[in-house]
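Quick one: the structure is below, and I'll ask about it shortly.
Of the protein chains in this complex, all but one are displayed in their positions.
This part shows chain A:
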Amino acid sequence: MSNALRINVIYLLLLTAVFAFFLASLSFGGFYKVSLTDLINVMGSRGMLEDPLRVVIDMRLRRGLTSIAVGAILGVSSIALQNVLRNPLASPFTLGIQHAAALGVGVAMTAFGAISIIGPRSATSSTVVMVNPYVVSALAFAGATIQSFLILFLAYSVGLSIYAVILASIALSFASQAALSLLQYLYFNEVQVATLLFWTFGDVGRVSWFDVWLLLLIASAATILFTALSMDLDLISLGDEVAVSSGVNVKVVRFVALLTSSLFTAVSVSLVGVIGFAGLLASHAARLTVGWNTRRSVFAATLYGSLIVLAADFLGRVVLNPVTLPVGITTTLVGVPLLIALLLGGRRGVAEGR
């Protein structure tokens, strides 16, 4: 079974790469360089919170862990969505689920005053504080869920092709963005507009430790859930009747997968904003290297997702140092060519059938 060995080597390389980028993102990017010995010293010693080095490390640790968690969430959600919708182009971003969640956050800001801004009154230095994080997440979840089931309706009841579903989703995501713009135009002051804009770029640098743990918890839950469902997801990708005849409760699995991936996406969007294409990139990197077996590709997509968001954030901090680019901009710049390549390649490759 050299195949199994090859896949284990890929896992190992990915784990190493994630760890390396994690360390690198603790050390570089921004004004401070932190050496490995500094890192060990500061981590080992207690107290001295006022030590600027410690503050820097604390901030970068949150950044790194958030990147890992969010990348994993988007990666595995993309795999699950691709299987239950039988659409290799599916991901929380290409299906507009992230945009719909963002609209939910906008509504929360407007109607419930759930987010306020503290710190100096400028968009780059102020911090977004959720007065009521539950309202924000709940509305993001509502937006994401409505979008997911709308897509399910378009794909199954209307019977759109895989390309038509993606086009319809892109159209719907424009609608979400327009509604968000309208909210900003009508109700937001200039600082709110700037804050929301920065937040929609996708930024992993503004989360609290509580949020970090929450994201890590969700990332683990998503990986475990979709691993447990992996065989059902394999079968559903072959067709509903094949799956039913092998004893899968297709309706329940599809419902659970759509609902949970909407939830996972919504939480990630409400905390770090819209990080475009990371999920699609991670899922296809996983499929290409470990194959279409769902159990293996879920695990690989976790690692690729983490790696992609970590690397994008790292690049965003290093390239124009000391200016930090929001991670969502970097991933989108890399992701757009991939989507186009997939649309072109679909004529003979992954997207046949249907």
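The working rule: a residue touches a chain if its C-beta (ideal position, glycine included) is under 8 Å from a C-beta of that chain, and two chains touch if they have at least 3 such contacts; residues count from 1.
Methods note: contacts and distances are computed from a predicted model.
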- Query: Going by UniProt, what is the name of the one chain that was not included in the view, given "Thiolase domain-containing protein", "Energy-coupling factor transport system permease protein", "Iron ABC transporter ATP-binding protein" or "Zn-ribbon domain-containing OB-fold protein"?
  - Reply: "Iron ABC transporter ATP-binding protein"
- Of A:A111, A:L182, A:L238 or A:V319, the residue touching the omitted chain is A:L238
- Query: Hey, which of A:I40, A:V158, A:A178 or A:A228 is the one touching the hidden chain?
  - Reply: A:A228
- For chain A, which residues lie in contact with the unshown chain of the complex? 3, 83, 86, 88, 228, 231-232, 234-235, 237-242, 244-249, 291-293, 295, 350, 352-354
